[in-house]
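Below you'll find the structure I mean.
Missing here is one protein chain; the remaining ones are kept as they sit in the complex.
A and B are the chain letters, set down in written order, and residue numbers restart from 1 in every chain.
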Amino acid sequence: MAVPILKQGDILIATIQAALSDADLLALRDDLVNRVGRFRSRGVIVDVTVLDVMDSFAVRTLRGIAHMTKLRGAETVVVGIQPDVAFAMVELGLTLEGMEAALDLEEGLLLLQRRMSGGSERDR
Amino acid sequence: MTDEAATSIRVSIRSDADIVTARQQGRALAVQVGFTGSDPTVIATAISEVARNIVVYAGSGEIFFYEARQGSRGGIHIIARDQGPGIPDVALAMRDGYSTGKSLGLGLPGAKRLMDEFEIASEVGKGTTVTMKKWVR
Partner (left out) sequence: MKADRANLVQSPDTLAQMMGITDTEIARRKEWLEFTEEDVQRIASISDFARQIQDEVIDGLYTHFLAFDEVRAFFKDSQILERVKALQKAYFIRLTQGSYDRAYVEERINIGSVHGRIGLDTKWYLGAYNFHMRAIARRIFVEFAGEPEKALEIFLSLVKLEFFDIGLALDTIFAQREHTIRQQQDAIRELSTPVLQVRDRLLILPIIGMIDTLRARQLTEQLLRSIRDTRARVVVMDITGVPAVDSRVANHLIQTVDASRLMGAIVIVTGLSAEVAQTLVTLGVDLSKLNTVGDLQGGIEQAERILGYRVIQTEVAAAPFAGA
């Protein structure tokens, strides 16, 4: 089941709609990497609002997306991690290296726009 | 509420799609048992790790879910079994973990962190059985 990917100017938005199998997640990764190359996108948003579990495979795949798209010049932001999911991820010891997280699509777009315009980075 | 033996669920694990089924079943039972807050998600995540382990290292296996009891405390009891190649050095496998976040690692140390009780028995050439429990606080 393919994940719909929307193109909004320089940004690709992938909205996950249901629990994905491993194969679907990998397909998403490859799809995004292809499109970033094709459209020279500078930003990628992966919306995981609907996911009720993010395990080590999901996180590894997301990191893969961030890493591979960065090689093609894009920043990745994951949005929509739910409170319980964030809690479980941290208990499991999973971190999102190579990408940032934002609360939702709106925040994710703002974040990307700030990054892409080379504007002030948030205090970390 | 009927006898414990009646509340057992079995999920056959043969492909990555079954991983999703296993965690959905696990979550449903967890909620039924009385887990609240982030616990059902924590349990589903542990199931996901262990189920994926079966798919990746053994090819196929099965997971059983039981409602557990400890006096007035309810809980969930999960047994994940496969007849795969087995783990040669369990201690080493359990040490390899997500502290670095880089290693591919087995999902086992992670699952152990998420659950209250965790046991693993494995024999090379025979298979692996993971038993884990979590109690309602």
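Keep this in mind: a contact is a pair of C-beta atoms (placed from the backbone, for glycine too) under 8 Å apart; a residue touches a chain by one contact, two chains touch by 3 or more.
Worth saying up front: this structure is predicted, and the values here are computed from it rather than measured.
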>> Among the chains present in the display, which ones are touched by the chain that isn't there?
In response: A, B
>> Among A:V36, A:A66, A:V79 or A:L112, exactly one should touch the missing chain; which is it?
In response: A:V79
>> Tell me which stretches of chain B touch the chain missing from the display.
In response: 1-4, 37-38, 69, 71-72, 74, 137
> Residue-wise, where is chain A in contact with the chain that is not depicted?
Replying inline: 79, 81-87, 89-91, 95-96, 100-104, 107-108, 111, 122-124
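Everything that follows uses one rule, which is that only the chains that are shown with their structure count from here on.
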>> Going by the contact rule set out above, which residues of chain B touch chain A in the complex?
In response: 15-17, 19-20, 23-24, 27, 37-38, 40-42, 44-45, 48-49, 52, 97-99, 101, 105, 107, 110, 113-114
> For the complex, which residues does chain A have touching chain B?
Replying inline: 19, 21-23, 52-57, 83-85, 87-89, 91-95, 97
